[in-house]
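A protein chain is absent from this complex, but the other protein chains hold their places.
Up next is subunit A:
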Amino acid sequence: MIKNRNLPNGTRDEFGPRAAVKENISTQLFSIFKQRGFTKLTTPILEYADVFKPLNLDNYRPYQLLDEQGEALVLRPDLTLPVARMMSTTGVELPVKWYYGGDVFRVKKQLSGSYNQVTQAGIELVGYSSLKGELECLTIALAGCQANGIKEMTLELSDARFVEGVLAALPVPQPTKIALKQALFAKDLTVYNQISELLADTEFGEFLSEWPWLFGDFDTVIKVVQKLPKIPQVQTVIKSLNAVNQFIKQMAPEQRVVLDLSIPSPQSYYTGMAFRGYTQNASDYLFSGGRYDDLLTSFQQIKEPAVGLAFDVDALADRVPLPKQSKQTLIYFNSDQWQEAETVLKQTPNSTLCLADSREEANRIAVSNNQQLLDLTKEGE
């Protein structure tokens, strides 16, 4: 007898309705990706630890092990960097549209109730530098949520170039800018207010007092931005954000769009717009993505434009209502009736063969599984 029958911390078995819901979500997403002409890319679960060096790990670390030569391997904590690794070593012709699906592994705080294995499904567009790349990702983000029956999702847009643009224009020394940025990103209002106080009497004063709260309804945020003096870099960023907002308005007039101009980019390799989706009572983002033209620079000399999007299939599964199942039909038959049973199985939706050998046993199974028994042996009696 095996003594240790426990699961490792942070893992779980999935079965029954939850497993069905997750499978269904992945199927829906894959069919959208395929229908839009994306090609599948599967990378291994094991990678060298080095591949994930560009990753900023704030609240987890990877599972680590050693290969035969003693080199550090990890269970992949992310699915985007393996794509970059693959692109830099295989000479695939650009541009490409990949889609992928699989689990990522992140060791989170022990005994905190968090799961270390999370299912993702996503896309990577490499070689497209125009805003059309972002728009394709957003179209898929909305379609993915809609196909899975997610209602009242909020789409959040952000762009870290905004923060850099404003900071560059502030009339204070570099160390003060860095301190202000840190306080802004940490939302440490006590420190932030001390520093921004220094600029209260400048043309930036009014904007700075609002900056830590510069997120929410798109148009409201844009109004605050208009309090800033003209900064060319900032205007470029706002222009593309406006274009995306207009695009969403046309495509999905009911879609709620919010803007956050006070946060850092999700990862160091992001170079432009980022987008995420959430619902009001959820504690995880449903999807996140953005432009990361620096993605490949960790792996090769040549920079290539890249934009991508990943759905958190587990977060989606938490929000998707469990499908109402009609009663399953249990087909009971004698062994010599297999052909007949096969025909009935094909014709009856949501049915399954009863593999028991007595009617009594078939009855018991039907009762315990809340199934409707269809007895083929009775016919012709």
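We adopt the following convention: contacts are C-beta pairs under 8 Å (C-beta built on N, C-alpha and C of every residue); 3 or more make two chains touch, one makes a residue touch a chain; residues count from 1.
By definition in this document, contacts and distances are computed from a predicted model.
Undergrad: Looking at UniProt, which of "ATP phosphoribosyltransferase", "NAD(P)/FAD-dependent oxidoreductase", "Molybdopterin/thiamine biosynthesis adenylyltransferase" or "ABC transporter ATP-binding protein" names the chain that isn't shown?
TA: Missing chain, per its UniProt entry: "ATP phosphoribosyltransferase".
Undergrad: For the full complex, which residue in A:187, A:303 or A:327 touches the chain that was left out?
TA: For the chain that is not drawn, the touching residue is A:187.
Undergrad: Can you tell me which of A:90, A:283, A:335 or A:368 touches the chain that was removed from the display?
TA: Here the residue in touch with the unshown chain is A:283.
Undergrad: Tell me which residue among A:16, A:37 or A:113 touches the hidden chain in the full complex.
TA: The single option touching the absent chain is A:113.
Undergrad: Would you indicate which residue among A:44, A:171 or A:216 is in contact with the undisplayed chain?
TA: Final answer for the missing-chain contact: A:216.
Undergrad: Even though one chain is hidden, which residues of subunit A still touch it in the full complex?
TA: Contact residues on subunit A toward the absent chain are 58-59, 109, 112-114, 154, 156, 186-190, 213, 215-216, 258, 260, 278, 280-285.
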